[in-house]
Structure formats: structure tokens, C-alpha cells
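This report refers to the structure that appears directly beneath it.
Here the complex is missing one protein chain, while the rest keep their positions.
Showing chain A:
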Amino acid sequence: SQKKGALRDLKCVTNNLQEWDCSWKAPLGAGRGTVYEVCIEDRPRSCYRLEKTNIKIAALSPGDHEIRINSLHDLQSSMSKFILNERNVSLVPDTPKILNLSADFSTSTLHLTWNDKGSLFPYHSNVIWEIKILRKESMELVKLATYNTTLSGKDAVRHWSWTSDMPLECATHHVGIRRYIDCPHFSGRKEWSDWSPMKNISWTPDSQTKVFPQDKVILVGSDITFCCVSQEKVLLAQIGHKNCPLIQLDGGNVAIEIHNISVSANSGTNVVFTTEDNMFGTVVFAGYPPDSPQKLNCETHDLKEIICSWNPGRPTALVGPRNTSYTLFESFSGKYVKFKRVEALTNESYQLLFQMLPNQEMYNFTLNARNPLGRSASTILVNITERVSPHAPTSFKVKDINSTAVTLSWHLPGNFAKIYLLCEIEINKANSIQESRNVTVKGVENSSYLVAVDKLNPYTVYTFRIRCSTETFWKWSKWSNERKHLTTEA
């Protein structure tokens, strides 16, 4: 219901749902000194006189409200009526402000913090933050990310990180942030805030290093960008023997993009940038994370020391300081032992020694493998008394008892006091079939053992040898040395 000379385009905006900022366009011909009288019909004592074309009013309750605006100019008055409803109001959040932008150049990661000003907003609401990252002086958009949080009625400092595909040393990065409040309590239009003032970050050369990233370890098949900080014009870039197209950055800086990088040799793959007078380079190590340790086995020779062995699986192509490190952790005791093999031979069985613990037979081992590209693990639960693989018997001797019986003695290193040993005696007689007898002996600690062997023929040459295991069989030891013996005459 607008007449000639009436006001136009009444618009109301709010950034906190508590206060509406309403503005209108002055009537045609309204000059300086125009006074406006704004009245909200169904709100007592709510008439305001002002000389500007906007007014802040407390948010109106849902539903239609009639607003009457009188414009008084040179004794002429003109009155306009509007129907104002929350639905016509726009929620435009405050422009956010970045608290801090920092960079971890070693990982090419930007860290952003800002205050979400939750205290200024009355309701718990979902907030969508949009973060844009621009690169170079030409402000190329390289990343547009969204990040969801909730306003909780209190201010909260928010953190967000981003790992750049390009090393941060080689180009200035600019960051801006804006937000959108998705408030369920508000029926009006919801709009994005303005972008925050941009913050930027660039690298100040602190060393001779020109090429980045330095000595990077990455997964085979990855894409990676290398760049070179240079005042001189870079003429050529190579990875290994392959030339790469140059991507111009700011100043003399350039970058190259490598896709699906292939596995490196042990010494890594060289990346080289060449100028008229100079050559700058770095090395990249493209490899694999450690395989889960395979064929993990834990046993003991002597019930004193446990030997865990395993196969590393697929070679990682990473050696030296980037090699796979192994840690054997025993969960019942909480003890662990570390294995760090700087010069790893591929596909060769690895092993670790773990000292047995008094009165502990059950061992729950986890073998953790780790290198710069990842980690893996294998576990094994053993009752170590059932995993005894004794050393070969030593000091094996034969002594006569009589013409048809002898004693066999031998030494077996190990703490077998709590178990029974099962030993196999092999008896050979010239021109006769080989005979084998099993004997069970009570284990002792680090001692010798003695058994009698009877039913032999008098005055006969026998060859004896022995090997042992445990009653709960796991593995035989190696055979002892053989002993030839002539039984006495009858």
C-alpha cells in the first residue's frame, strides 16, 4: 500500500536473531533533514524518530507486523505502511575473523584458528564454515572446504588444518573464512556471512635449501608436487632421468607435478632443478608401509629366553633411517623389546629375543611394525612350555652297565625343571635295521640326563644318538653327535 513519494524496499537483516536492522530507500526527492517516524503497530510505545534510513529494532515475534513509517520533510509528510514478517528477514551472520594462521612447513600443513562467537547467538545451531585457500599473488583458488560445527551459546575457538599438495615454501598462501548459520528457529532467509579479511603466509628462506619437500617419504603411486625457490630462471626439472613440465609460480619459483610415483631405489629418487649456472635438488623415497609381520613364531630353546621370529613380507623399499622398526610387546607383563635393523635384508627372517619372566608360562605377544608410511602388527598367544625346541644334546656318552645294557648321558642346557622331556634314542647295529626308543625324563635345570638302554646284544658294535623334545611336543632338537660303542662280552 505505497503512495507517490512513499518509501521503498524496506529490508530487514539480522546477525543474531535478537535484533533486526531494517533499512529502506528514501522517497524520491527526499533531501537532507528528512525525519522519519517509525511505528510498530502492535508493539506499545514503539515509535522512533530518526534522520537516517535504517533502524535497529528488537526482533519481532513470528507472524505479520504492520510497520508505519512517516517521512517528514519541509512540513510535508508522507506515510508508508509495511507488513513485516520474520520470513522476510535475512539472517546474515557476522563476518568471522581469523585469530591465527600458521604453517608447519615440514608437513606443508596450514593451521587455522578462529573464534566462533557462539556467545552472540541465542540458539544452538549448526554452522557451516567455508574456508578458501588461494595461492600465489594471482590468488588462484586451490581449496574450498566446508567445516561443520555447532554454536553452543558460548564462544569457542575453532581449529582447522589443511595439508597442501604443494610445499608451502614456494608460494604465498592466502586464507579466508565465512559462515552460514543453519538455525532451525528462524523462518527467514539464511545467507552466508561476508568473507573474513584474508590472512596469508609465506616462507622466509632460512637456509641454502631450495627444493621442497626435502627428503620426503611417500607411498608408491602417490601424486606429489615438488617446487624450487629460485631467483634465477629454472630451465629444466627432472625426476630421475625424466624431464618434467615446469609450472611457473611467483618470481622465479617453479613447481613440477608427479603422478603415480614409482618405487624408489634404496638411495631414493633424485629430483633436480637446473638453472643457467646452478643445480638444486632433493631426494624422494617412494616406498610401502610395512606388511603385517608374517609367520610370527615364538619358541624357546631353554625356557629362559624366548625367540620370536617373523618374515617382514613385502619389501618396503625404505632402508636406513626410514627402515621398518619392530617392537615386540608382551601384554601380560607389559614388557617390550625393540628391534631396529638399519641394514635390512629383504625377505630374510628377522628375530627378537625376549627374556622369560619368572612364573609366567602364557605370553601374549604383539609384534608392531612401523615405518614412516604406516604401521602394522601381528599377534601370537603362546604357552611357552609347549613351544620348546631344545638345543641339540651335548656331551653325549655311553657307558656299560653289563653286556646287554648301557647308560646314555647327555647335557641339555635349559631350565626344564617344571616339565618332562621326551627324548628319542636311535640305535644302529651293523647289518641290522635301525631301532628307535623313546624315553621320558623329568626335566632339570641346566643339567645332565641319564637313561639306561637294555636288551642289547653282547659284544656288538652299536651307534647311538639322541634328540629331545618336550612331552607336549613342539619340535625335536637336532640330533646329538653319534657315539659308537662295543658292548662287553657276555
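By definition in this document, contacts are C-beta pairs under 8 Å (C-beta built on N, C-alpha and C of every residue); 3 or more make two chains touch, one makes a residue touch a chain; residues count from 1.
Methods note: contacts and distances are computed from a predicted model.
As stated in its UniProt record, the chain not included in the shown complex is "Oncostatin M", which appears among "Translation initiation factor eIF2B subunit epsilon", "ER membrane protein complex subunit 1", "Oncostatin M" or "U6 snRNA-associated Sm-like protein LSm6". Screening A:Val234, A:Val272 or A:Cys423 for touch with the missing chain picks out A:Val272. Only one of A:Leu236, A:Leu353 or A:Val461 touches the chain withheld from this view, namely A:Leu236.
When you scan A:Asp215, A:Glu305, A:Asp454 or A:Glu482 for touch with the missing chain, the hit is A:Asp215. Although one chain is not drawn, its touching partners on chain A can still be listed: residues 209, 211, 214-215, 236, 238, 240-241, 265-272, 274, 279, 281-283, 319-321, 323, 342-344.
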